[in-house]
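Here the complex is missing one protein chain, while the rest keep their positions.
The block that comes next holds chain A.
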Amino acid sequence: MSDVIVVGAGVVGAACAYYAARAGLDVTVVDRGPVAGGTTGAGEGNVLVSDKEPGPELDLALLSNRLWRELDRSVGGFEFEAKGGLVVAETADVRLQLADLAAKQGIQHENVPAHALRDLEPHLADGLAGGVLYPQDAQVQPMLAAARLLRHSAGGRGGRLPGGGAVRLRLGVTVTGLLRSGERVSGVRTDQGDLPGGAVVNAAGTWGGRIAALAGVDLPVQPRRGFILVTEPLGEPLIRHKVYTAAYVTNVASDSADLETSAVIEGTPAGTVLIGASRERVGFDRTTSPPVLARLAAQAVALFPVLRDVRVIRSYCGFRPYCPDHLPVIGADPRAPGLYHACGHEGAGIGLAPATGHLLAQLIQGHRPDLDPHPFRPDRFQAEESR
């Protein structure tokens, strides 16, 4: 029997397993698919502080940013790049708004006047009004990050690191129910037998609502679809930072179910350029939408005309785990003792994963968490409804 059963082998589940094991707990990670087979495998690998409004999510992002840097040193092998983010403004008005937001965030930043933009990004289009540089923004390869965290946790003798708990990985195993002893959740039932555990962590991402439903509790996690275009590998890197337009910040915080797109462009160590981002709430529909791809391409070319003749070789889509208030769900569920949640991070799951895992490990051990988890409590939606 494990101390902790983590449902979901995406980056959040991997971080939960890592920090729990580091605290000496024995962990079993169970996933119906392979490692990083869900939204993690469709992510760009954003580790962003720049796009967060001041408040609990920004605090979580700052903690996570620090932890990612630590993990790069202690685990490594997932293409961590502290490249910095550059938010650009099309108009003077928008530039003032960006500067205003940056001041309120109170994090490392540098206001960039129009004439200095090309010192940072030589291939930016003409006519931009300036921007803000966030040096803390970074990027990881999310699939490798999840896989390396799990591997590292289970990498020692007997599937454990010295002083750590054992980590076992059960892939291709579907959770079909939860075990109970009295009121308490005491493990998971799977299509390959029961897995008893002291605590169950729901790290099922966009499918987190279904795991919650197995416990008879409601968690309003919904899919918010996004497409990403991938170009052919470039001979030389043309884009140095993660570059996005101010509209991205607005779209991230929007509640609209309709299609929203904004340019988010960055190079990768493989030489390709990733072009996002679109958001729309259309359920789990994977059908490719040429109009969405066309809008992403048009926005990319508008920002970086040098990309005009670069070819797109593929696209992919994923489903961000969206909660109505855009905050993740982290913590014990008072409605189902023994069940913890770590899901609903929308488009920020890669970036927020280490802080989520770290806080959850503290909560499971009954330690005082580094951050107040109250804004992320699982029963907050219910409270709002009954108010």
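One rule holds in what follows: a contact is a pair of C-beta atoms (placed from the backbone, for glycine too) under 8 Å apart; a residue touches a chain by one contact, two chains touch by 3 or more; residues count from 1.
Convention: contacts and distances are computed from a predicted model.
Peer 1: Looking at what's absent rather than what's present, what does UniProt name the missing chain, "Cytochrome c-type biogenesis protein CcmE", "NADH dehydrogenase (Quinone)", "Ribose transport system ATP-binding protein" or "Oxidase"?
Peer 2: Of the names offered in "Cytochrome c-type biogenesis protein CcmE", "NADH dehydrogenase (Quinone)", "Ribose transport system ATP-binding protein" or "Oxidase", the absent chain's UniProt record gives "Oxidase".
Peer 1: Of the residues A:Val75, A:Val282 or A:Leu371, which one touches the chain left out of the display?
Peer 2: A:Val282
Peer 1: Determine which one of A:Leu25, A:Val49, A:Ala102 or A:Leu150 touches the chain that has been left out.
Peer 2: With A:Leu25, A:Val49, A:Ala102 or A:Leu150 as choices, the missing chain is touched by A:Leu150.
Peer 1: Please identify which residue in A:His115, A:Arg157, A:Arg308 or A:Arg368 touches the non-displayed chain.
Peer 2: Selected residue, touching the omitted chain: A:Arg308.
Peer 1: Name, in rising order, the residues on chain A that touch the hidden chain in the full complex.
Peer 2: Contact residues on chain A toward the absent chain are 9, 33-37, 41, 143-144, 147-148, 150-151, 169, 171-172, 210, 229-233, 270, 275, 282-291, 293-294, 297-298, 300-301, 307-317.
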